[in-house]
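There's a structure below that I have some questions on.
Note that one protein chain of the assembly has been removed; the remaining protein chains are unaltered in position.
First chain written, first letter: the chains are A and B, and each begins at residue 1.
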Amino acid sequence: MDNVETNNGGQQEQELNYLNNGHSVRSWLLTRDHKRIALLYVLSVSFFFLVGGIYAGLLRVELLTPQSDLFEAATYNRIFTAHGVIMIFLFLIPAIPATLGNFFVPLLIGAKDLAFPRINLLSWYLYMGGAGLAVWALMQGGVDTGWTFYAPYSTTFSNSYVVMTGLGAFVVGFSSILTGLNFIVTIHTMRAPGMTWFRLPLMIWSHYATSLIMILGTPVVAITIVLLALERIARVGIFDPSIGGDPILFQHLFWFYSHPAVYVMILPAMGVMSELVANFSRKRVFGYEFVAFSSIAIAVIGFLVWGHHLFVSGQSFYAGMVFSILTMIVAVPSAVKVFNWTATLYQGSLSFDTPMIYAYGFLGLFLVGGLTGLFLGTAGMDIHLSDTYFIVSHFHFVMVGGTVMGYLGGIHYWWSKMTGRHYSEFWGKISAMLVFIGFNLTFFPQFILGYLGMPRRYASYPEEFQVLNIFSTLGASVLGVGYGLPVIYLTYSFFFGKKADDNPWKLPGLEWRTSSPPPTENFKETPIVTWEAYDFSEDNGIEIERTPETEVQPSS
Amino acid sequence: MFMQSENIPLFPEQASTFAWQVDYLFFYITAICLFFGLGVVLVVLAFAYKYKEQKKFASPRNIHGSLVLEFTWTAIPFVLAMSIFVLGTIVFHNLYSMPQDATEIFVVGKQWMWKFQHGTGQREINELHVPVGRKIKLTMTTEDVIHDVYIPAFRTKADVVPGRFTYLWFEATKPGKYRLFCAEYCGLNHSGMGGWVYVMEQKDFDSWLSGTDADKTPVQAGEDLFNNKLGCASCHAGGDTQRGAKLEGIFGKEVKLVGGNTAQRDEQYLRNSILNPGGQVVEGYQPIMPTFKGQVTEEQLVSLVAYIRSLSPDAASAPSTGSGNGTGTETESEDKAGDDQGDK
Partner (left out) sequence: MSEANIDHHHHPPGLQHQFEDMEQQQDSAIIGMWVFLAQEIMFFGGIFTAYLVFRYQYPMAFAAGSNHLDAFWGFVNTLVLIVSSLTMALAVLYAQRGNRNMQVAMIILTMLFGTAFLGVKAVEYKAKYDTGLIPVKGLNKVVKETDAEKKETASLLPFETKVSAAAEETGDKKKAYINPKGEFQWNYGEELVELGEKEGMLTEAEKIGYYSNGKIDPSKFRDKVQIFYWLYFAMTGLHALHMVVGLIIMTWLLIMAWRSTYSAEYYAPVEVAGLYWHFVDIVWIFLFPLLYLLGRHFIAGGGGH
């Protein structure tokens, strides 16, 4: 049972794959194929990334000068809220799980589809419905509460479309719950014969951990939004103290989800990262079990640290202490991951293809993001830093530096599998480097601004902060170009790119043992797994051609 | 913090007894971060150089892992993280536990101004005068949404939560003028909700307490009151979305009041509107302005009225022409009312 080459080589041009298996709009909009749903998600998620990015650009331009001269404060407040809501609920949370996860969880474990294809489609419709509500609210005039919807401002004082936006987040939340449910069940029951838990690629482990958070965290924020909306409509006090409520309760309930939500964003990126590091070093990930369990540890401990968002909110000293120590503990598994990735490089055969450039970039940015988290988890330090630009910079390093690098790295890595075509390696590298440089230029000055004490969400700010803000805006423009390029060359590649082999990098993962793009059923025959994950040894069942001259990537 | 605008500060001033504690904590964590961050980056760069692929699709030797290494690099970060936690908690404790012998100052936040009241009765708005070297405890609450008192030079902040009291204390170490921010997003003019903390020598503070203002003209003094001390500007000079009436060019004109009466906007009208704002609400506005009775002295009232009058230079001659020297056209339309504040 060693050799399971379901098929290899790109000679089956006319063969039916998931892309050409039906061309009607209906065959896309009513598809139950996880791969098509993933592509629908790629389109919608990327669209909202673009929209959120435009809002970010507007913010940075406004912050060029200390006065609020480009926009009124009211407009500025609506823009940063829109930026936050769109980026978090409509981009970052579904970014990797709903796209790459949706596409590759079944492929990586050798399943024909997710366990519940209809629910998968439903979750995309819920996402679009929720996004529609949010966009509708945006067009009516938007929201000005910040994406955190803190009560009582959101329940009583704000005169904007809080309920509609909240409802949008609520509906999108259920889309996320259903995705998580699908993953958990699929990973439990649909693994191919021989695919034991410890043969699973680390992408799967991280998605499993992510799904746990989606299942257990999202409902809490959902009910919180329901309470908030009802309070706003019916004026009964749960959160507003003027009618008997408790505004801190809102913060607890909100962060109980919204802190783990950060791990929903970063864990899948860590999964992609493990794939990239292993496959582009052509080695098994160092300390596989530790990387796998650190994902679970992050998900579990991540549920116990929400209170570090409330160090200055007047919670008790002991609560602050407990949340601080738990936050310190949750830093450890992330550190373990980073060390193991680094150790994986040791004695590897390191490639510098575009996906790996993103992986190096991820490592650098996530290091900064993760380490600056130490400052914020330290209660005594956080008093000075909370609600300043330090925090803004920190979470952008983690969520944009981490998640978006992971997303782009993953998209490039699996592009040939998803589309059957190659992108331009040259432009890929250029954009990866632009993103890295632009990102640091944008957000590094914000650490200094934060320590100087510039509060976040300020439409106008004291003059002494201007120079650093100008640097930040300059960086943002580089970053914008870096994010814009892939849209262009990937779209070009989708239609006109050079046809790709089934396995251009000669990798051992299951997804590389089917055709590119894969057939609707994923595998011609159900694969039987007899090898460990990332097994690059000679007898692992995949033919490894030893022809260094083979040019796999066109270089322009 | 007398920062000139041409300076680019890279590190905030230290002006309280625990500023140095927070800064040392910062340096300690930074050192740990640099150790790990640079360490990993250097190792990655070295590996990237040394193990760059020699041949496409080579299969290097497989290394499964090392239990010793795993435990080492779990234990070391854990121990260091705990050391950060301990130091951080000590600092947190210093910030958190209120001293018994502190001078208490009451703080009320409201959209979008800070109101302070000293134990001796003096009230201030958006400015806080404190003596150097004395423990000050702020007892804080808010009239509306959550705000947050933040004084970067003191390295301290605390949320101000409606319906309850929160506390913050500090002991200033250096006379000077330091920025005060609102650090919790509180709506429209959040970024305008700030001011200054003046740290003074005890002697100066005492003379400030006894209340002699600097020798300014009434108009200048009024402008200062309007823009800074009383925070009138946060509602009355905010562009299109402001909540209060625009005051440029209104002086001397007739105005329609809620309830159908009209009133001449003269000195008496202005004075009454400051002391008893609910008495004569102009049509199209909500009666949301707080009273300033007890917070302004007669002297200050005179200055304020003088300043507001100075905004309408042509008032004496032709009260009936359109708008004065205001920046925009004066339209007191209905939709202004409750523009930013639906239900309040």
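Throughout what follows, contacts are C-beta pairs under 8 Å (C-beta built on N, C-alpha and C of every residue); 3 or more make two chains touch, one makes a residue touch a chain.
Computed from a predicted structure; not experimentally measured.
One chain is not displayed; in the complete assembly it touches the shown chains A.
Only one of the listed residues, A:82, A:135 or A:222, touches the absent chain: A:222.
Of the options A:122, A:236 or A:304, the residue whose C-beta touches the omitted chain is A:236.
Within the full complex, the residue among A:249, A:430 or A:474 touching the omitted chain is A:249. In the full complex, chain A contacts the hidden chain through residues 1, 111-117, 177, 180-181, 184-186, 188-190, 193-194, 215-224, 226-227, 230, 234-238, 243-246, 249, 252-253, 256, 521, 525-526, 528.
Methods note: only the chains that are shown with their structure count from here on.
With centres defined as mean CA coordinates, chain B is found 35 Å away from chain A. On the chain A side of its complex with chain B, the touching residues are 68, 72-74, 77, 144-146, 148, 150, 152-153, 156-159, 240-242, 246-248, 281-284, 286-290, 311-314, 317, 320-321, 324-325, 328-329, 331-332, 335-336, 338-340, 342-343, 345-352, 360, 363-364, 367-368, 371-372, 374-375, 378-381, 383-384, 386-388, 448, 451-453, 455-464, 466-468, 505-506, 535-538, 544-548, 550, 552.
Per the touch definition, chain B reaches chain A in the complex via residues 3, 5, 7-12, 21-22, 25-26, 29, 32-33, 36-37, 40-41, 43-44, 47-48, 51-66, 69-70, 73-74, 77-78, 81-82, 84-85, 87-97, 111, 144-146, 148, 150, 152-153, 155-159, 161-164, 166, 179, 181-192, 238-241, 338-344.
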